[in-house]
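Every protein chain but one is kept in place in this view of the complex.
Letters A, B and C name the chains as they come in the text, with residue numbers starting at 1 for each one.
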Amino acid sequence: MTADVSRGAQSPPELVQLLTPEGERIEHPDYDIDLTAEELRGLYRDLVLVRRIDLEAVALQRQGELGLWASLLGQEAAQVGSGRALTDADMAFPTYREHGVAWCRKVDPVQLLGMFRGVNHGGWDPVEHNFHLYTIVIGSQTLHAVGYAMGIQRDGAESAAIAYFGDGATSQGDVNEAFIWASVFNAPVVFFCQNNQWAISEPLEKQTRIPLYRRAAGFGFPGVRVDGNDVLACLAVTRKALADARSGQGPSMIEAFTYRMGAHTTSDDPTRYRVADELESWKLKDPIERVKAYLAKSGIADQSYFDAIDAEADELGRDLRRRCLAMPDPQPMAMFDHVYAEPHALVAEEREQYAAYLNSFEEGAR
Amino acid sequence: MTADVSRGAQSPPELVQLLTPEGERIEHPDYDIDLTAEELRGLYRDLVLVRRIDLEAVALQRQGELGLWASLLGQEAAQVGSGRALTDADMAFPTYREHGVAWCRKVDPVQLLGMFRGVNHGGWDPVEHNFHLYTIVIGSQTLHAVGYAMGIQRDGAESAAIAYFGDGATSQGDVNEAFIWASVFNAPVVFFCQNNQWAISEPLEKQTRIPLYRRAAGFGFPGVRVDGNDVLACLAVTRKALADARSGQGPSMIEAFTYRMGAHTTSDDPTRYRVADELESWKLKDPIERVKAYLAKSGIADQSYFDAIDAEADELGRDLRRRCLAMPDPQPMAMFDHVYAEPHALVAEEREQYAAYLNSFEEGAR
Amino acid sequence: MTTLTLAKAMNLGLRKAMEDDPKVLIMGEDIGKLGGVFRVTDGLQKDFGEDRVIDTPLAESGIIGTAIGLAIRGYRPVCEIQFDGFVFPAADQIITQLAKMPLRSLGKLKLPVVVRIPCGGGIGAVEHHSESPEAYFTHTAGLRVVACSNPVDAYTMIQQAVRSDDPVIFFEPKRRYWDKAEVDTSSAPDTWHPFDTGRVVRQGADLTMLAYGPMVKTALEAANAAAEEGRSIEVVDLRSLNPVDMPLVTESVRKTGRCVIVHEAPVYSGLGGELAARITEQCFYNLEAPVLRVGGFSTPYPPSRLEEHYLPDLDRVLDAVDRAFGY
Partner (left out) sequence: MTTLTLAKAMNLGLRKAMEDDPKVLIMGEDIGKLGGVFRVTDGLQKDFGEDRVIDTPLAESGIIGTAIGLAIRGYRPVCEIQFDGFVFPAADQIITQLAKMPLRSLGKLKLPVVVRIPCGGGIGAVEHHSESPEAYFTHTAGLRVVACSNPVDAYTMIQQAVRSDDPVIFFEPKRRYWDKAEVDTSSAPDTWHPFDTGRVVRQGADLTMLAYGPMVKTALEAANAAAEEGRSIEVVDLRSLNPVDMPLVTESVRKTGRCVIVHEAPVYSGLGGELAARITEQCFYNLEAPVLRVGGFSTPYPPSRLEEHYLPDLDRVLDAVDRAFGY
């Protein structure tokens, strides 16, 4: 039988896990990780702060300060785990939901709000942070990541690119082309798929009938499924994949199996398409609670530490709110900036005409 | 280890073969086929006639009667084997090279010449023959085949669609989206990839680093590699895949491992990019010779039969040439026909103006 | 007569089309249980089943490509592109296949595929959710391109689009989805305004204003405002963008001698250029002023806090009217 898959006769997907939902530390033959107490506390802090940023942004949207927000609720571990696996020299290509990765890349959270507030399409310096701008067109950024990785290759550098994308994105031609390019050129890129089970209202079955990490094998590189709510496992698995990439072993795919706890965005109403039970069962797998339980149990952190982090989170939230409200609206003429890097007669003409038009009001000509 | 593929540690691809290059009939545990002597002779006849059509077309191009021709030389078995597996109710979606499948679908060979002669973009009735028009934009037709298969499903019909494409095409987003659609909807479609090792000047390694049939597993359906120069194996494997599709078992992929014996098209010059040795080694695997040897050895046919077929082929070639030369050029105003199915003011206006313009010459107004 | 929002009128029009012909299918992202992000397909999957209202994988090329296959098999798929800016992954299937296959087959294949695209800005959205890509399609021979501007047209035109044997790109003005009007859902199709014609939506004598989709409302407001200054503006809702109802347009311009074209898409190389050129050619001796255009700038659609500057509004339209009268 030369067919690789006989229909339905698949072994169940394995899941790399290092920390159970109950906060128990378990071993995995292939993925080990040895973190200091400080590093472990750091991960907890990241998770809590990132969730707080997200909650504050949701609140800001509810109060009309943002036009929209795409919440990462439930995906903190996938993002912090993978984000903390990156070195400064690695380059990350996010979707619109990677606020936790942005945090790890030292992007000031207020800069994440710009596009959701409608003051810009992307506020931070992608070069300074080695964190690309949010990409909204599903899947496009995976090709950018591969191209960037081809650049790393040509530079002879020891770094890697990582492409973030969702379960829905796996259906896009671009993502599949990215897989092909990466494997043909053996590019130093990690495909990090956060399978949060939903693409807006569409459940995973609308995109695939087998576990997503198995796609990778079909393109000739390794795929692994990791517990996306387990920050340690996400860190370990991503570290390994990045190390492989940096050392010339080519691409891999990571499927972080997680769950979108909230709505797709603040515009969405998930009660129309999914049952509450599902959400409840995933609450038991919360990415933060298990770390907290582990830290407490193992004596690495105690209540006073948790309280301090909560306080820091509250201050972060307050600060974010304050600075969000203080964000200046862009000037009308900014519309014409940066359309081209070099002078462009048509844009210059339109800019001039529009400035004159606006002026005509101020001069009371109308 | 949850990774499906460890880099490099792959089992070598198996190849379904029922007839060796030496014309020996061999057994395969999964694919059996039992053909009457007449059917076997029929396949030989198909192969010879199809090659003859192709050679005649190449000659017509050399003599300026066609603008271009995409030769199927070397791929006759893949096309006749798969084409003869189809029932009348099945629907085939070809590329620009499926002259052998066209033959099996009873398309008059002269109709294949239309687009290469520049008199039309596709001459036959795709509905009458259940053979879609040639598609030039690489990969597009695979989605059409899947959509058509979804229609079969909705009709509750017992037939299937088959999508032809090349090794190069596997890199296109559309082909991958077709895989995804087919698997998600369990559509009755067979993906028939003729891996002729080349996409114009690019060898297979530019499209993939693993055997192409393994792509299928990553999308959750079976993939099989068949000796594309073995008409019996191609027939058997395609029959099975079509039967599976028709009986609700969903899609499969067949990689027919073959070789493009000629240039990509008559415009191409393969000496720029490939070595003659490769061609020589593939000549030993010729798809026709092995059938002839088998027929002779097994006494199913003798020289007089072969001579008769050759004579038929010559007559077919002559007839094709005659009718090619007799093909009328299209009338200028035909340009405006069939742009829309319903009346369209803009096309009507341009048609009228152009007719008047042409008239002005005839009336000697200029 | 029922009072309907434009979105609801679309919904009822689609429902009617599905009832009338079992070959009509609807496909797209999130159109099933969710009813589409604008609820245009609300309730249809519940009533017509998952085989006729198909939530697809997330890939626009796949949506159009499989719709073409379904059409070859005899179905009449209506595809939803979730937002204007997401039509581009499907550009290849639309331009090289959907538009050209009927001619390629010498008329043996008809592709009655409708591609619905909510378009335009003004809803405070993030990037890619506010664009007006009609010119990419009006330039593509083989496609019909239409835009509805009000609930009555939404209800009737979507049904006409589904019945058309040609591929139709169907633009819906997303910021007008919640505008209401009286719609007669019992009217007979042969009483409807013909599919490929425009309509004078306001009579006037001094200047012709051409608009379509979301800008029709703006044009009407501008005409009302201009009326207060004593200027009589005729407003034409083009409705069909390929073909355009040139007899209607030129009749109006010959009468008024002035013309302003309004669309949200960037002016440069947009549909307005075609209309201006065509009108000028056909009405050369009637024009008192050049045909003027008001539209988006030659920049990507700006962040939403600037969109009021980017989108043609009452003032910018009136400014163009002033300029037209300045000649």
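The rule is simple: a contact is a pair of C-beta atoms (placed from the backbone, for glycine too) under 8 Å apart; a residue touches a chain by one contact, two chains touch by 3 or more.
It should be emphasised that the depicted structure is a prediction, and the values quoted were computed from it without experimental measurement.
Student: Quick one: jot down which shown chains the absent chain touches.
Tutor: A, B, C
Student: Among B:202, B:289 or B:312, which one touches the chain that has been omitted from the display?
Tutor: Of these options, the touching residue for the absent chain is B:202.
Student: With respect to the chain omitted from the figure, which of B:137, B:296 or B:316 is a touching residue?
Tutor: Of the candidates B:137, B:296 or B:316, B:137 is in touch with the missing chain.
Student: Which of A:146, A:199 or A:212 touches the chain that is not shown?
Tutor: A:146
Student: Which residue among A:31, A:181 or A:294 touches the omitted chain?
Tutor: Going through A:31, A:181 or A:294 one by one, A:181 is the residue touching the chain not shown.
Student: Which listed residue (A:53, A:110 or A:137) would be found touching the missing chain in the intact complex?
Tutor: Of the candidates A:53, A:110 or A:137, A:137 is in touch with the missing chain.
Student: Would you write out the residues of chain A that touch the absent chain, in ascending order?
Tutor: 91, 120-123, 125-127, 132-133, 135, 137, 140, 142-155, 161, 173-174, 177-178, 180-181, 184, 337-342, 344-347, 349
Student: Applying the definition given at the start, please give the residues of chain C touching the unseen chain.
Tutor: 61, 85, 88-89, 91-92, 95-96, 99-100, 103-104, 127-128, 135-136, 138-139, 141-142, 242, 265-266, 268-278, 280-281, 284, 289-293, 297-300, 327
Student: By the contact definition given up top, give the residues of chain B that touch the hidden chain.
Tutor: Looking at chain B, the ones touching the missing chain are residues 67-68, 96, 114-121, 136-138, 168-169, 171-174, 199-202, 206-207, 267, 269, 272-273, 329-330, 332, 334-336, 339, 346-347, 350, 354, 357, 361, 366.
Please note the rule applied: only the chains that are shown with their structure count from here on.
Student: Suppose chain centres are the mean of their C-alpha atoms. Which chain sits farthest from chain B?
Tutor: Measuring from the centre of chain B, the most distant chain centre belongs to A.
Student: What is the distance in Å between the mean C-alpha positions of chain A and chain B?
Tutor: Here chain A and chain B have centroids separated by 43 Å.
Student: Would you kindly tell me how far, in whole Å, the mean C-alpha position of chain C lies from that of chain A?
Tutor: Their C-alpha centroids are separated by 36 Å.
Student: Check each residue of chain A and list the ones that touch at least two other chains.
Tutor: As it turns out, chain A has residues touching two or more other chains at 171-174, 206-207.
Student: Scan chain C for residues touching two or more other chains and write them down.
Tutor: In chain C, the residues touching two or more other chains are 56-57, 59, 61-62, 89.
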